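Omission of a single protein chain aside, the complex is shown with its protein chains in their original locations.
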Amino acid sequence: MKLKRKAFPVTTIEEPKGFIHIYPDLCKGCELCVVLCPKDILALGDDLKVHVVNPTDCIACYLCEWHCPDFAIFIEKKEQKES
Amino acid sequence: MKLKRKAFPVTTIEEPKGFIHIYPDLCKGCELCVVLCPKDILALGDDLKVHVVNPTDCIACYLCEWHCPDFAIFIEKKEQKES
Amino acid sequence: MRRLVSGNEACAEAALRAGIRFFGGYPITPSTEIAELMAEELPRVGGVFMQMEDEIASIMAIVGASAAGVPSMTATSGPGFSLMQEGIGYAAMTEIPVVVVDVMRGGPATGLPTKGSQGDLQQARWGTHGDHPVVVFAPRGVEETFALTLRAVDVSERLRVPVILLTDEFIGHMREIVSFPSRVEVYHRQRPRVASSEYVHYAEENNYNAPYASYGGGYAIHLTGLTHRADGFPINDAPTIRWNNERLRAKIEDNLAYLEDNYIDDDPDADTLIVAVGSSARSAYEAKLLTDKPLAYIRLLTLWPFPDATIHRLARGRKRVVVPEMNDGQLCREVQRCLSGDTELVSVTRNDGSMLTPQEVLEVL
Amino acid sequence: MRRLVSGNEACAEAALRAGIRFFGGYPITPSTEIAELMAEELPRVGGVFMQMEDEIASIMAIVGASAAGVPSMTATSGPGFSLMQEGIGYAAMTEIPVVVVDVMRGGPATGLPTKGSQGDLQQARWGTHGDHPVVVFAPRGVEETFALTLRAVDVSERLRVPVILLTDEFIGHMREIVSFPSRVEVYHRQRPRVASSEYVHYAEENNYNAPYASYGGGYAIHLTGLTHRADGFPINDAPTIRWNNERLRAKIEDNLAYLEDNYIDDDPDADTLIVAVGSSARSAYEAKLLTDKPLAYIRLLTLWPFPDATIHRLARGRKRVVVPEMNDGQLCREVQRCLSGDTELVSVTRNDGSMLTPQEVLEVL
Amino acid sequence: MRTEIRLSGRGGQGLILAGIVLAEACGVYEDKQVVQTQSYGPEARGGASRAEVIISDGQIRYPQAYDPDILVALSQPAFDRFAPKIKKSGLIFADSFYVHTDRKDVVLMPFSETARNEIGREVVTNVVMLGALSAVTDIVKLESLKKALKHRVRSAFLDLNLRAVDAGYKLGKEIWKKRSS
Amino acid sequence: MRTEIRLSGRGGQGLILAGIVLAEACGVYEDKQVVQTQSYGPEARGGASRAEVIISDGQIRYPQAYDPDILVALSQPAFDRFAPKIKKSGLIFADSFYVHTDRKDVVLMPFSETARNEIGREVVTNVVMLGALSAVTDIVKLESLKKALKHRVRSAFLDLNLRAVDAGYKLGKEIWKKRSS
Amino acid sequence: MASAKASGKKHSFTPMVHTYLRMDNRFPHVWCPGCGIGILFAALIHALHELNIPKDKILLASGIGCTSRMPGYLDTDTFHVLHGRALAAATGVKLARPDMEVIVVGGDGDMLAIGGNHFIHAARRNIGITCIVLNNYNYAMTGGQQSPTTPRDMFATTAPYGTIDDPADACSLAEASGAAFVARTTTYNFVQLKRFVKTALSRKGFRLIEVVAQCPTIFGRLNRMPATKDLITWIKGHTVTLEAAKKMDADELRDKIVTGVFVDREVEEYSDRYARLIKKVRNAH
Partner (left out) sequence: MASAKASGKKHSFTPMVHTYLRMDNRFPHVWCPGCGIGILFAALIHALHELNIPKDKILLASGIGCTSRMPGYLDTDTFHVLHGRALAAATGVKLARPDMEVIVVGGDGDMLAIGGNHFIHAARRNIGITCIVLNNYNYAMTGGQQSPTTPRDMFATTAPYGTIDDPADACSLAEASGAAFVARTTTYNFVQLKRFVKTALSRKGFRLIEVVAQCPTIFGRLNRMPATKDLITWIKGHTVTLEAAKKMDADELRDKIVTGVFVDREVEEYSDRYARLIKKVRNAH
């Protein structure tokens, strides 16, 4: 039984270490990611959805993605060049 | 709710150390007392009930009474004189 | 005193005023508020609220508490009611008074937890195995929930039977004005007046208002779910079983007049009779008022024992009997039994979580 | 092959031959032999016997095994049957085929464990909360226990409904000669023939012999006891609920002809009709043969859905309908519904653990 | 023709097995209609035990004995309870060791003694009894009993049982001769 | 006379409490007949929320709204869902912050803004709305609402709520005047 | 064999145990010859007697099973509940009448299979109940089906090829659930059995005693120990004390019956807690 998949819009923000993908329609504004982010990258907007407010410091630690109860924020780490 | 108590006949055998009281109507002949008696005082009769076959050696240890599942054999120990 | 309360609140309040002092329950929508209120109020009056591990434990805990002399109650909804059935049969067999409130929701299985239905009318009668006496009341709204909860406790204590109160989500969560009486008369079960040696727990005449012993009363009673003699001890012989079945049946049948309770609005000119119960009766009666046609109407406050004779009498000679309800026609089956001649039977059902509307009834009138 | 077997043995043997490969059960007199035989035989045919921790676990385990594609069964008696009710409703709601055998004993509560009765006829229909489809067969003896167990498995697999087989202690422990067929035709449930993306688990037309997916089949199905849409996911909206209720009802009602099964011995001269079911029908028929009076006779092999129309037709114009049974008149209530005019209804009951005798029936003929 | 046989005694005397063997002998090996039933006390163990077999040419509906044509009693309580309920024309066979009676119409037979003394095992009293029944009534043939025993008895005990049924048959013939003469 | 009022919005806006206060005000303090109902979604939390109050001089049988005389909508989804179902002669009050519409017959009122700005707490939007209803309709008196609030609201929040109901009343009078003129 | 002659002189003696029994014509009781249930029953009566617990304060409750037939014979208030449900019903009794001494007795099936949930929750709550589980390793009443305690590879009518389930341990479960007192013994050791019952009756909260007992008729027969003495010997041979067990490894312990007191701690009994709650709530008013 395959349900018809709905395409949810995604907002992608590029950061030095990777991309932050946010699904506003899924975000419920619980602030968990905001609270847990070690670099204060995230904040809730007036629309009570999460937004990226600090677009350079993300360390791609995944804490926001992992603790988002709504599958609304994802981190795509950039490949690190072998140095 | 008190049930009418039935008087079950009892056979009492006097032994040096005490009395052995047997309720034949209650005894089911399981032989537990026979097996457990350390002094071989007891045996089953042809009627498949327990009987005292060794009327002098009972040490009034209560093993028969305690392990009789049918409340059919009781030991009444004689008072020991303080010596 | 006039107050705005919900059906579930009215039920809890009535239970407290009727002397219920033990409540064992397990949460389930849409009955939970009853438990929550009892949790808050019972300790205030020295009673005990126990949230048990499940509904089976709940019914058995109230059976135990009642056997120990404390008027006891539980409240649940369909899934929990199904789980309680064995215990309800046990209460019937041992003649331990308990009140079980079933706030009906859509079923079967988990069904429609937050929406009402009248899907358990037949289960309330036949849910447990074996034949057994049971009394079932069904209020149509909040005020009647109050009144019938009082009555449920009263009947259960007087007749020593489990009594079931069937309300539903609509009633349980609806708020209406209730004029609370300032005083409620409560029947207190009588201890035996004879010595233990004279006492017979299931005596022939133990029918209505008879004294009976509870645990801790010094009567060394034995209660068992096995078929038993008058003294409570198990038997296997046919005549005694028959005697006891007869007694249990007589408890209900000899007290039919006391148990039966209908609201009747007859009209000699009417060729149609409406038979209704519980919350859907509100729509049925509204429909009656919306038409000019003469209509006879009966609403059952006591659903079980079923008022066969009364319905038979009311239906006699009518052209049609209309039975509106919120299930697949459970009440209708019973009405069908009571008809004679060629009275036409019209079942009006709605079973989708929404309330039957007066218009739906009107359509067939 | 002629063999002497008991009702319980015949039931187990038929279950094995019908393809039951999972049995989850909990011992209870007088059904235990079925479990014991399954424990012995199932591993021999590569099936699984599980003694579960209680009857609730038993019904749910067979629901699980069946959902995973294995024809499954349990057997119990009154107290266990009461405990299984919620699970039976779940099977009805999710349309998972299971067979539940209730070997009736005296009730309610613990009742009369070693003696037979017909006390669960109504419970088999109304035991769980909410309206729900259910099919119930009732054999009169050992050979028919074999035949109806086969049929129970067949119907349950074809219609995706829980099927209940009601036998009783008399039948379960009685030995009779059964002529075992050398081969039994077994219906195997069909897997869907469409791709997962096309598959609809509760499609409108899924009525009889329709293919359906099981767990592990690659269809990613969702089963829930909540009211659901055709795709299996929960909903709350009235039209879909109505649609689904309708479907479930139609499964039974559209297949009435296939489900109905009566033994009829009509006599145009008879002014009395006997309606009987199960083991007590033996005495009823014996009584019929013992008198010279012309008598019409119907015995219900399919108890539910109830053959309203057939009984109505047979009873029409008769003076009397006699309903013998071993309870307090449960079958009689249903027959009463089917009567019209002023046919007299005579209930002959015995409910004391002993079998109703032909003489008791004869007395009223 | 409907023949009702009641086998009674106390738990442990193998009456239910006897009922099954008898029913199977008649039903499977002689193509008659049979129904075999038994009744348990409330405890399912110990106490009185009773098995009934109904044998008929036609279909058997009511499956229990109205008034047995044949009563076998292997214990005094069973005898006391059931002997009065037997048909006028009925036959009563009782174990001469366990049952005492003044009634002349009762056929006392040393089933248990035969089992003990001739076979050496009292447990086969039930099968001795069946052999004797076969000898003195026409309800079942010895051969059929043997076939049924082969089917129902574990092979380790089969020989013992076959000897017992033969001993019973012989016993029956002898006693019957004595009585008839 | 039967008046049907539907209060709608989203979970958390206190619509059920508003329904209760309104029903109690009319039913207990003005001696009318009332029935208050609500509907839960499948999850009992979040999502749409709706309370209904039926007010009548006589007995109320069917307890739900057929076609509301008055609809209050505090959210857009609620407005979109219920506004079309309103009686021809019915009145619709909607929160001017959360609801947008072109319909001229809809009375937009700044319930939530009044709560936020005048009382300082958006949570009392529901009570502001009740005050306004009392001002612009004759279903309930301001005094009765206050009595009901005293009974239903925890004392720590009572003052806040009384201020809110007054503010709502004032708001209602003003807007009504504007509209009428 | 010489049959001893009865003592000549008139001798009046009433066994203490008989005074606790409903000594009517339902005796001899239903249990089979040599069954261990009667031994537990005797020990219980001794304990009640020695502790001088007033008879009209005693409630003995049970579920359904051979063991569960016990209440029918004790001359106090008695409660023969549904299969598995004795603890739930007894919880109601205890809360309604906290002054009563509530004792629940049941079989391994009754208490640990169908009644398992009530068991762990009664223990968790520490409701004031003395709970005695008679473990005869099978469902005896229904004829010998496997129970949760049937040891691995032993036979039962529903385990005709030997059990493949690992057995439940009532004592571990009670301990994990928080019971105040937990002990195990056997019917072979009457003195210990009586002592454990007495100790349990003297404690507060939920108290469990598991009593391993012989069921010769069914369990014994199915496992080639048809004589009571075989089974008693088997039990004796498998028994090790808690002290000894501490020195044994898991393998050695696999089929052992470890006897002793596992838990004995002070708790506030549940109905006392509830009484305290009532007091608090009423005072707050």
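The letters A, B, C, D, E, F and G name the chains in turn, as written, and every chain counts its residues from 1.
By our rule, a residue touches a chain if its C-beta (ideal position, glycine included) is under 8 Å from a C-beta of that chain, and two chains touch if they have at least 3 such contacts.
Remember, it's a predicted structure, so these values are computed and weren't measured experimentally.
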Write down which of D:34, D:65 or D:335 is the residue touching the left-out chain. D:65
Can you tell me which of D:22, D:126, D:285 or D:306 touches the chain that was removed from the display? D:22
Using the definition of touch stated at the top, determine which of G:24, G:56 or G:169 touches the missing chain. G:169
Please identify, in ascending order, the residues of subunit G that touch the omitted chain? 113-114, 116-117, 120-121, 124-126, 148, 161, 164-169, 172-173, 175-178, 270, 273-274, 276-277, 280-281
Which subunit C residues touch the hidden chain? 26-29, 32, 35-36, 39-40, 43, 49, 51, 53-55, 79, 109-110
In subunit A, positions touching the absent partner: 2-6, 8, 10-14, 19, 21, 25-26, 28-32, 35, 43, 45-46, 51-53, 55, 63, 65-72, 74, 76
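In the analysis below, only the chains that are shown with their structure count from here on.
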Indicate the lowest number of steps between subunit C and subunit F, counting one step per move to a touching chain. 1
Where the centres are mean C-alpha positions, what is the separation of subunit A from subunit C, in Å? 55
Which residues of subunit C are in contact with two or more other chains? 56, 86, 90, 113-114, 219-222, 224-226, 233-234, 236
So subunit E residues touching two or more other chains come to 41-42, 44
